[in-house]
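Of the protein chains in this complex, one is absent; all others appear in place.
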């Protein structure tokens, strides 16, 4: 076998590595490093969210995405902005354990419900911010999956929860000495995989964001009509997705915005998988205007840890006003970030759906994307 | 409302923008640009795939991911590498159209099956490389979703297919003059949303990749046993995911690798959603060794277009040996990239599963990730 | 352990067994027989389907179901009846086979596509009516699932297909001598289990049925308005089901009718699982009337075999006019039965949705169902 290195080691020269503070990265964010990949970043908006204006930073190489999101944000801004609610929050981790009998599995499931305070105390002994909110058991024969859900302050929280779970398991084990921890993650969490449990139970922040866009703005700015938007939303985002067998994909392009904001702000791009699940609804008001909303039950974001400490990513969080841990109100920064994500998705949904109705999907992409071919 | 700009315009200074060839980006890959976000990139492997060594370039800010993937690649390399098959390929786009009666909807569904050559000719008149492979209709009342699937050479192909679909629809319309194109995408495609249709029908490249790892290497390098790996794969990747109501998420961390390779090579990170669906299987051979495989039906990649032309991303493709369009064998470059993605996933699955069995998930992440807290 | 028989053998006296032709049943439809369970049967409708009136026979113990379906059928009849299309048909069976290498698995998947005529000939050598329509392979490591889909005349067809598959496999094995048949059914069929593959690919008959109901009839007979029906259909059948993580359950009560008609006509009630998947759509026409449709991709019915030969069940098929095998046009009888099922579902959807809007769900059920409590 011809060794790989000789073939193409020269290309490495095209990968930038200078002018970068590697001290922050090495041993924390990456290994076997050869440099960095620059991803262009732009700002859509600003968009008023619950009365305050925020920018939507997006890092992407997909032409037209930023312009489209910006157009949607502008239309929404012209009508007073959007409103949001964070319905619930909590990062999850679900170890799988084994016990010697089905009866003991049943007893374990009962125990973790009845002795929740005991387990909560053990979990919280490992963390300053983490608060155990819920423990959902799932028995399969002699195996038990234990889905822990915890408030994790401004961190996305996977590591915090994993640490708390580890401790909680050791306390449970005192009462079930024959219990064996098979793995700290049994996929019932579920992390970075499409699954109904996150759609139904939530993971990270569960956010709904909506705006009312006047018929006038729909026509002048978005070049379409409320009726056509509402109808296409039914045909595409409800029926089309239903026929495709989608779980949580009842939207036009939520993932585009989630991925772009995640990259811009140092989030984990693998978590786009579940963070982008979204149902987009559109309704016509009695006065003929459009209400558009996005329901996103599992936006997994943090403003400390992971890639959020890197200079450019941190700058983007600062621009939003949510960098680092919120000392006054732990969790408020990551909540704000989740609302910016949702507002960005709302904007992009509005814009793309308008474009689809008007039939200029193709032309926009062609114009922006195809120069190099 | 206090204007956003005054509040935090200073942070922009921390976003790098110098030493970058913006000419390539402006008007193609991004708008409203303020600079770029650097994402650290490293190389896992090399790993022999079907007898040839390839690097696995990964851009990530998640500590331990590269080291873990590298460890898996090394174990596989020590046992002769991995094998892969590309079972099928084809990018899809599914417009939704309306007709005046149910009978006409039925007739349209029949027509596109019977007159496939006619539609294929129209589609292919718009493209040098594209070949229409299949057209699957789905009738819902008086609406018809038409899922076009086409070979798109070395491009990921969304734009190519959209263009071909546009032309094909105009030919269909000659036979169904009352047909109205409601939208060029009716979510039956399905792009960037979790859906069963991609899992079952495939989208992009459908790849299976496998390796045999000797019991000796499992023990010495991965610090566990074949039996424990096989059992955990059942408990976590089959049963845990089944109980979580997963569609296509029968793996440990496929999305981590898919996202990292996508970022490193200029792919669309929003397509991680469906490109990361994967079933990981593990079996013990009669001689006591481990066979591990990953089945990934919808890896959406290209080596031309999108972000692949940017300098650093292009360099990564060159390092693999799959940059640009393959003149001799159109499609071979993007196929190779899909096989590298699958081999990377295979490596990371092997390594993480071993770590979970051995119980060092927590310690690895803690050591690498938590310094800054 | 106290033997069961002594405890409660007396109850057997309450199970009827006289006045029944057991010769038809023994050794064919049931074993360990102690008698029969009578299920009350009634007739909803008639309803005009594509211009001809048909009754909807329903066997049920759920009070109000027949009355409700009948009311819907009457409203539809007053507006000229319903229209239907059978878009596709074919019973499926998917064995799972194993081969020694991944390469051979890939080769096998390729072989069954390229040598389809050979396999078709083998399949059809075992049956007078069966026609192999499609063979969809699915490779997972060294295992291959082969989903055979065949036209089966007027039989539901599971046995016919299983027999053909058995023969087809023996022919494939000649070319892949190391192939091992692991099981004649590998769950990729999928029979009697909720799965996306039937929803997307169809199984049995794929039927769409629709009706236009005038605003006047909606108001006078159904006591509601078109606007309210259309809106509730969105809120409940699209959004509610989407949020519940449904695959194919975008309807109000399709399963009620499917189960009742299946019981009345001797179908397999376990196949209600997939036969009842249905998307109900409602739209307002420009003239203010209601278009309602049901899309049902996997209605599994037959008019020969199974329970269809039993006297009462056969009488119900005769009443519809679809008993036994259609000599002139094989398959026409089972197609008709599938259209009657769909028309029944259409009627019941219309009626229940109207009742829900009007708020009399509770009262209807209470009045009819609760006497005995």
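First chain written, first letter: the chains are A, B and C, and each begins at residue 1.
Basically, a residue touches a chain if its C-beta (ideal position, glycine included) is under 8 Å from a C-beta of that chain, and two chains touch if they have at least 3 such contacts.
All figures in this text were calculated on a predicted structure; none of them were measured in a lab.
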Among the displayed chains, the hidden one touches A, B, C
Hey, which of B:281, B:303, B:334 or B:351 is the one touching the hidden chain? B:281
May I ask which residue of A:152, A:237 or A:295 touches the chain that does not appear here? A:295
Given A:281, A:308 or A:334, the correct residue touching the omitted chain is A:281
Candidate in contact with the missing chain, chosen from C:190, C:212, C:225 or C:333: C:190
Residue of C:84, C:206 or C:241 touching the missing chain in the full complex: C:241
What does the interface between subunit B and the hidden chain look like in terms of residue numbers? 196, 199-200, 234, 238-239, 241-245, 247-248, 250, 279, 281, 295
Spell out the interface residues on subunit A facing the chain that's missing from view. 83-85, 87, 101-103, 105-106, 109, 139-142, 196-197, 199-201, 208, 210, 245, 247, 279, 281, 283, 291, 293, 295
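In this section, only the chains that are shown with their structure count from here on.
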When the centre of a chain is set as the mean of its C-alpha atoms, what distance in Å lies between subunit B and subunit C? 36
Whole-Å separation of chain centres (CA-atom averages), subunit A against subunit C: 39
Cα centre of subunit A to Cα centre of subunit B, whole Å, reads 19
Of all residues in subunit C, the ones touching two or more other chains: 196, 199-200, 245, 247, 279, 281, 295
